[in-house]
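One protein chain is absent from this view; the other protein chains keep their places.
What follows is chain A.
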Amino acid sequence: MAAASSSVDDAYDYLFKLVLIGDSGVGKTNLLSQFARSEFNLASKATIGVEFAWKNVTIEGDVIKAQIWDTAGQERYRAITNAYYRGAVGALLVYDIAKRVTFDHVEAWLKEVREHADSKIVVMLVGNKSDLSQLRQVSTDEAQELAKREGLAFIETSALTKSGVDTTFSRILEEIHRIVKEQELDRGDDDAAAVVADGEAVVVDDDKADAKAPSGGCCK
């Protein structure tokens, strides 16, 4: 992804790893490119392995480096994503509002996240392609209900028109930032400073703080 060049030379206070998940073709890659470099590509290349982009965002005076991972959406790729979830503090679970089946798979994706990711990962349900309202197959209420039931944040976006895209990322990053700040208060600021100086990912879960050290996924 050519995204990186926009923010290669950066210093940051926090590094947050986010993952994009959801069925194939719901627009994960375009959400990412729209956020990272304001680009939308109707025919973007299918994502096969893992791809990256990152962008710096300022929240309450702290520079947050959001490192966003994007991967293939086909069901069979789910099993090989151990490394994908490692160290992630946020997940954007994307579905396509004009394609029912992608919403029906949300619960399976949630199961996947809860199995592989840190237990305190912040998950946000994202209904993409809101520009296709005339083809809508998933109502906002319904998605909201699911989000409420599962304890997720929820938003509808359009990677095409960029509506909601920045809000999506800033909301999830703000939420993570808030949690991390709270955690820092809990354990005193020294630790936090050390973490930041190392430029390592900040891990939301206290108990799993050792996950910063390379700890090995299935095939690391």
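By definition in this document, contacts are C-beta pairs under 8 Å (C-beta built on N, C-alpha and C of every residue); 3 or more make two chains touch, one makes a residue touch a chain; residues count from 1.
As a convention for this text, contacts and distances are computed from a predicted model.
The chain that is not shown carries the UniProt protein name "Rab-GAP TBC domain-containing protein", picked from "Rab5 GDP/GTP exchange factor", "Proteasome core particle subunit beta 3", "Rab-GAP TBC domain-containing protein" or "Glycine cleavage system H protein". Touching the chain that is not shown, out of A:N41, A:S133 or A:T161: A:N41 (per the contact rule at the top). Where chain A meets the omitted chain, the residues involved are 1-2, 4-11, 24-25, 41, 43-46, 48-52, 54, 56, 63, 67, 72-80, 82-84, 99-101, 103-108, 137, 142, 145, 149, 214-220.
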